[in-house]
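I have a structure here, written as structure tokens, and I will follow up with some questions on it.
The complex appears here minus one protein chain, its other protein chains still in place.
Letters A and B name the chains as they come in the text, with residue numbers starting at 1 for each one.
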Amino acid sequence: MKTSILTLTLSSFFCVAARAELKWEQNTIELHPGIGDKQAVAHFKYENVGKTPVHFKSVKASCGCTTTQTQKELVNPGEKGEIVATFNIGDRIGQQMKTVTVQTDDPVPAQATTVLTLKADIPQALELKPNFVYWQSGEEPKPKKISIKAAKEFPAKNITVKSNNPNFEAKVKARAAGEWTIEVTPKDTSRVMIAPLTIETDYPKGAPKSFNATAQITNPPGAAPALRPSPAAPPAPATTSTPAAISSPAAGGQR
Amino acid sequence: MKFRGFREATVLIALAAILAISEGIYFRDKISWQSPIPASELVTVDQARAWGDGAIWVDARPDEEFAQDHVPGALSLNEDRWNELLPQFLPNWSPEKRVVVYCSAESCNAARDVAKRLRDEAQIKDVFVLQGGWEEWLKKK
Partner (left out) sequence: MASPQSSAEGDEDAKRVGDGCMRFFWRILDLIVGGIFVYAGVLKVLDPAQFANDIDNYKTLPWLVTVRLAFYLPWLEIFCGLALVFRCLYRGGLSILTTLVLVFIGATIAARVRGLDITCGCFGHVSQNWSFPQHMAIDVAILAGLTALWLPSRVQRAAS
């Protein structure tokens, strides 16, 4: 009995594999882009192991952040090729999973559709938790804390924080190697205002990266919805930090 | 001997069920039982509209799609330009507001991802995902 179960299982596996026309080297590719990488590229290699040519009807990515490139529309028997999937990382962090659905003219419906999966674990240089602290207008101006943790791949030794709004005071306290706490205290919470906080690091040496957090005095309940920057603070500038600057803590990074 | 095996399997199945149910009770509030997005975080178009000015609409779709058309008054906040767009979103938020995030359709994950980042990183409460997304909005327009 034990032999027959094993034989049945293995033969089903091999039978199924032998029927497929387009054989994929890997259906899932895991990538580990470095800090600062803008793209993660996966090469899905295939080979036509059948006896008839295979025509690609469509190749669609699950999101606009992933572009695909097929080298050829028609794959003759014995020919090899690859589909290149380029995942534009943007400001994403943590575990990401993007799929590419490939439709061919394979007569067997179950084999006509293949889902290729690109997995990327995007490191976060500096994790800020939270990256936004606020007080409601009229609230007691107690200090609020932002915890900062540097990734192993980002060995910053020191950080400084600047607020362009004199109403907000920000102090950095080192906790351990690669860990700091920023204590933000407003002087006055009577007026609605916003202050971008720029966190500057000393890594990498030639072009140290900076990250952003935000401190805000919000509207009291029932007030007008939109906040206009107070005259004391210039309008919050567009993020000018380097493309890989990440101002948000990852909370485990869900797909 | 066959029945003995069956009896033993039944005991094991029952023991596992007891522990699984106990664990389910322990996690009952921490997991969504009906859909991957907890019911407390999903909102229909009608519900969100009923909030009126108490809602801030957030479009999690790519820039081009937002530029083509979007919910009137919605703010663009996507993961492509998160670091640039978040500071533009925050001045429009206040604690009594409810944030409604949408992307193209029910099947798209972008709204869920953006909502999660708002909750985890900015620690903003009252963030909801629009059921059915932009497609549903257009149907109900």
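Criterion: contacts are C-beta pairs under 8 Å (C-beta built on N, C-alpha and C of every residue); 3 or more make two chains touch, one makes a residue touch a chain.
Quick caveat, the model's predicted, so the values are computed rather than measured.
Check A:Asn27, A:Thr52, A:Thr160 or A:Ser190 against the missing chain and you find that the one touching it is A:Asn27. If you put the hidden chain back, the residue from A:Thr114, A:Ser163, A:Thr189 or A:Asn212 that touches it is A:Thr114.
Across the interface with the omitted chain, chain B contributes residues 1, 4-13, 15-17, 19-20, 23-24, 27, 30-36.
As a working rule, only the chains that are shown with their structure count from here on.
For the pair chain A and chain B, the distance between mean C-alpha positions equals 18 Å. Contacts from chain A toward chain B in the complex involve residues 63-65, 88, 90-92, 128-132, 134, 136, 194, 196, 212, 214, 216, 218-219, 221-223, 225-229, 236, 238-239, 241, 245-252, 254-255. Here chain B touches chain A in the complex through residues 53, 56, 62, 64-65, 78-84, 86-88, 90-97, 108-110, 113, 116-117, 120-124, going by the rule given at the top.
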